[in-house]
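Okay, so here's the structure we're looking at.
Heads up, one of the protein chains got dropped from this complex, but the rest are sitting where they should.
Each chain gets a letter, A, B and C, in the order it is written, and its residues are counted from 1.
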Amino acid sequence: MLDSMCDLVDALASKLVTYRRDFHRYAESGWLEFRTASLVARRLADLGFDVHVGRDVMCDTARMGVPDQATLDAAWERAVTQSGDSAYLEALKGGFTGVVGVLKSGDGPTVGLRFDMDALNIQESIAETHRPAREGFASVNDGMAHACGHDGHAALGLGVAEVLMALRDAFRGTVKLIFQPAEEGVRGAKSMVEAGVVDDVDVLLGLHLYGRWNPGEIECARSNFLATSKFDALIKGEPAHAGGDPQAGKNALLAATTAVLNLYAIPRHREGATRINVGKLIAGEGRNVICPEARLVIETRGATTELNDYMVERATRVLTSAAAMYDCTVDIIAMGSAPLAESDKTLGERVEAIALSMEGFSLHPPESGGGSEDYTYMMCRVQERGGMATHIGLGAGIGAGGHHTATFDFDERALVSAVKLLVAVTVDVLQNAPSVSHESQALV
Amino acid sequence: MLDSMCDLVDALASKLVTYRRDFHRYAESGWLEFRTASLVARRLADLGFDVHVGRDVMCDTARMGVPDQATLDAAWERAVTQSGDSAYLEALKGGFTGVVGVLKSGDGPTVGLRFDMDALNIQESIAETHRPAREGFASVNDGMAHACGHDGHAALGLGVAEVLMALRDAFRGTVKLIFQPAEEGVRGAKSMVEAGVVDDVDVLLGLHLYGRWNPGEIECARSNFLATSKFDALIKGEPAHAGGDPQAGKNALLAATTAVLNLYAIPRHREGATRINVGKLIAGEGRNVICPEARLVIETRGATTELNDYMVERATRVLTSAAAMYDCTVDIIAMGSAPLAESDKTLGERVEAIALSMEGFSLHPPESGGGSEDYTYMMCRVQERGGMATHIGLGAGIGAGGHHTATFDFDERALVSAVKLLVAVTVDVLQNAPSVSHESQALV
Amino acid sequence: MLDSMCDLVDALASKLVTYRRDFHRYAESGWLEFRTASLVARRLADLGFDVHVGRDVMCDTARMGVPDQATLDAAWERAVTQSGDSAYLEALKGGFTGVVGVLKSGDGPTVGLRFDMDALNIQESIAETHRPAREGFASVNDGMAHACGHDGHAALGLGVAEVLMALRDAFRGTVKLIFQPAEEGVRGAKSMVEAGVVDDVDVLLGLHLYGRWNPGEIECARSNFLATSKFDALIKGEPAHAGGDPQAGKNALLAATTAVLNLYAIPRHREGATRINVGKLIAGEGRNVICPEARLVIETRGATTELNDYMVERATRVLTSAAAMYDCTVDIIAMGSAPLAESDKTLGERVEAIALSMEGFSLHPPESGGGSEDYTYMMCRVQERGGMATHIGLGAGIGAGGHHTATFDFDERALVSAVKLLVAVTVDVLQNAPSVSHESQALV
Partner (left out) sequence: MLDSMCDLVDALASKLVTYRRDFHRYAESGWLEFRTASLVARRLADLGFDVHVGRDVMCDTARMGVPDQATLDAAWERAVTQSGDSAYLEALKGGFTGVVGVLKSGDGPTVGLRFDMDALNIQESIAETHRPAREGFASVNDGMAHACGHDGHAALGLGVAEVLMALRDAFRGTVKLIFQPAEEGVRGAKSMVEAGVVDDVDVLLGLHLYGRWNPGEIECARSNFLATSKFDALIKGEPAHAGGDPQAGKNALLAATTAVLNLYAIPRHREGATRINVGKLIAGEGRNVICPEARLVIETRGATTELNDYMVERATRVLTSAAAMYDCTVDIIAMGSAPLAESDKTLGERVEAIALSMEGFSLHPPESGGGSEDYTYMMCRVQERGGMATHIGLGAGIGAGGHHTATFDFDERALVSAVKLLVAVTVDVLQNAPSVSHESQALV
């Protein structure tokens, strides 16, 4: 069974590369994945999946860090001209770019698989040494690039879909493929969770390609994500002429700079690691005008959700007081967040065993983290409801630039490996599970 | 003589309005006055003035706050398409947009008259209530508008040129009309002074229209300008991942915020008023990146040149130390400056007497200042070399928006008043002066 | 008359020196002038003045910056042992150290003369080069010294008392000698004003000796005092172990340092000069304890009372917000204040004329100020009620250390000059005034 499955996947290799390069070429950043999502939906429907998109799988008010309307509209128009699928584009309008494909094959547990699709707001390199540029699939969309491998994730998701559909008679239960928007900035997962997308999932799988790991290296129960919150603080004061009326304004820049220093000075916590960063500060109108408005672009992290909450609470106090000091107002706008989550060890070990039973996989040495992933929202929900979840790392190093750089690239052979692993685990779960209900926590 | 001169000017009234509205419609901000300057030069040449433009009247290295090359090029190209005069445009390329017209009529002193030509980087109102919009001469150049009356200054300068040329047999001496770029931000005057443009001037006159004064109100020896320096500070550090490597970056934002607080905290000075403002702070790349670069947009002022120098020296120390605190570098870039200058009282009284002897002028009540003008560079140079200089304010209120707002406008009848006054003073000086050399300080 | 008065005063010369050196030797700082005040009261009573002391001439709640009870008690006990006058000491207990002596000689206006008595909290020099040390009258009270000449003021006040009593038949009206505590820190005058001490005064005179002016130089209508407020801010948080529980404390030091930077950053004001200083910051308990308490010792000044109020209001906002930022409380405690006041020119010119008609006086060249004096409270009250007031400076330079230094000293011959001038002006006012009521503003 495993062998025949692997043959199936090997036969898809060039198709996976074609998908990936197509997504790469038309890179779309978070909430703007109109073309990508519409083509994913089209392909899932063509394969026979029951497809749900847009507001059906996303909670509007739980979306964070959505671009302004003009940006949404322009990106949607571009998707039309770049051959987005017209049957689905309408439903995605305004940044509702999530897609869910369901395949039910008799009674049995539900396995959810999550793939993210968004690119980054980065200008891709056009250097000859950068393969996408050299081979003609570098992003044609100005200021957007797939520099974190999500093009690969979307592509391999379609591969998983095709193979599981082909093997559907070999298992009993439901497969749920979840294509998520806006993972960058941890903005998108919450809206799909709030829409209930993973509420019926018994086993949840997520996978990320890593350009800095050797090809085939895996870690099957990744847990070293920090809880995080992303938010902007918009401080508003009043302008005045800096020479003629220096006492008259309400100086939003002084409020902002006071806040910045004190944000970094939030005390360390006895319970563990915390982080804060003010990544950007944009303030002011003119050289001779008391600054009337400042925007701070902030993130906090914590080794636990509680530690992150501590940072957010302290940061809020600092911002509020700094604004009050200059008689300014402050508006704190949530732009993204992700809780802490732990991969289930049992599930991770099962994935690891399956991987090591196949060719081409080896264990990646353990490493400390520091990053965040909003896939943790999905993990938490599944675990709260009695299911299991894990996050899998897969090496795809090719000596290119690092993640989030202009020259990121990865070894496309990892697409095949990833499809094999995800299909094998899914089938394993759905073949071996007793025919139980979700409530009985069948998989323990 | 005064009567016949006034008749001459009255006859020019509609022409002055035409000039003004043309300059207004094609507003060009500092260093980008390609069309305006080329048309001024053309008109002066047509009238018979000896015309000097570009590098002949400007010192390249003394120009401050010049836009980048792409902006210069684009504005120059636009001037070509907006009917700039091709005979002069080439010499103005790259932001050398000063023009000097000389009229010599026998031996005698030299009277210099200075006019500025630049618009502001403001988007002009398109409201029906705004006359330029309603009557079709609002700026067609996006993001640029004549919101400080320099369109009027350039127009009335051409009026002065035409009338003085007509009256040239009535006086002995030299008239020097100086059309200066980039007064906004006090960036342009120094380059013309350093090129020697006012070195031979015995009497220097400058005039500004004020929208908040009643029409016809004058102040003939304005001196309440603060000395000022405009500069940017560019702090450069190094980026790092804020979650994974918080200790690795060199945080330019922390350096910048430390600087801002301490800049405002520069102590008051026993000798008199000082000012400092950080009008803008632009910093950072991404939410999760330790901020690698920050730009502070700063100005200082002082009731004397020494007080302003004190502020600049202290500010420099603050910026240097704040950068060092975070192992960052800082580059302090001069963007403009103006020294303190005092109008000569004798000259001011002479101007006042002439004005009050004509119809339509009255004294404006004294007021305290707070603004700056780089005309003071020219005043200082003329006074250092034994000449006299004054700055004249002329009311032109029409109930429109204030200076530097989107709805600024002025009473165009002031154009006629201004031409009359400047011509009358010039002729008076050149008729009554003994035939003396500059060195003997004839006018005391 | 003037001549015979001068002879009278000359005869007192050695007595004045004796008084001064006695007060100097037993220097008592603000609110602790128990010995000094009791001896002043005794002498006035002995001369025949109607004497009022303690709570009769001071409003308790309007006293500012009073030391703690233990300090008050210890200083009072010391005064007992240092031969304070037991008849008066009881009434002065607790820091009610003001004395008023009244001499009524028929109907006529009331002339008030104000003298301050307090020393500074400074350790006096014991160097041989310092005359008080060399000649044995340096302060025996540890940490207290007359380093601003108030010993002289108290001494010459007694001289004025003696001479006016001798001359009482030569004038008609009332003399009111006001001996004020706690001028240093501008703490004492308000409490005497609030007790109504100057409410019936038609002409108020105050005089200060200046060690940096040549002997005999006078300025008769000093007005260049800045309005000022003195206050402490006590920020209270909560301690915690800095290693084990860094997140648990409420860091009063972080609140205080945030306040300090932002206090100095309070914007300049268009209307004129302002000042702020945090002279002391005392914070913390131990190296490894999150700081639970911080005291800031602050003063503001302004060229007008309104400008000073602006500084106080802004400072209060800064302190309140900074405390809130760290969940701390802040208590702002008034420690002193003085409004702006202008000497009456008419009165000043009269004083000047009288001075220049006597031997030994010359005009001091005008100078800019920056200091403060709470005598202004008395001036304001007198002027509000229709009277006139002036402050007189008198030179007494002797080449010693500056005011408020350990080696301050002055030329004791100034004591004689001062008595002559004050007596001459008082007699002049009381001889020449029509017999009018206060309400008719007799002296204009």
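In the analysis below, a residue touches a chain if its C-beta (ideal position, glycine included) is under 8 Å from a C-beta of that chain, and two chains touch if they have at least 3 such contacts.
On a predicted model such as this, the values are computed, not experimentally measured, just so you know.
Only one of A:261, A:351 or A:424 touches the absent chain when the whole complex is considered: A:261. Residue in contact with the omitted chain (choice from C:10, C:90 or C:285): C:285.
Considering the whole complex, the residue from A:15, A:55 or A:270 that touches the absent chain is A:270. Of the candidate positions B:104, B:268, B:385 or B:413, contact with the hidden chain is made by B:268.
Screening C:39, C:111, C:138 or C:253 against the full complex identifies C:253 as the residue touching the chain left out. Annotation for chain B: contacts to the undisplayed chain at residues 244-249, 251, 254, 258, 261-262, 265, 267-270, 290, 310, 317-318, 320-322, 324-325, 327. In the full complex, chain C touches the hidden chain at residues 185, 226, 228, 230, 241-246, 253-254, 256-258, 260-261, 264, 275, 277-291, 294, 297-299, 301, 335, 369-372. Listed here are the chain A residues that touch the chain not shown: 261-262, 264-265, 267-268, 270, 272-275, 368, 370.
Just so it is clear, only the chains that are shown with their structure count from here on.
When the CA atoms of chain B are superposed on chain C, the rotation angle comes to 180 degrees, reported as a multiple of 5. At the chain A-chain C interface, residue numbers used by both copies make up over half of all numbers present, so the two copies contact each other through mostly the same positions.
If you average the CA atoms of chain B and of chain C, the two centres end up 52 Å from each other. For the pair chain A and chain C, the distance between C-alpha centroids works out to 71 Å. Residue numbers of chain B whose C-beta contacts span two or more other chains: 261, 264, 275, 370.
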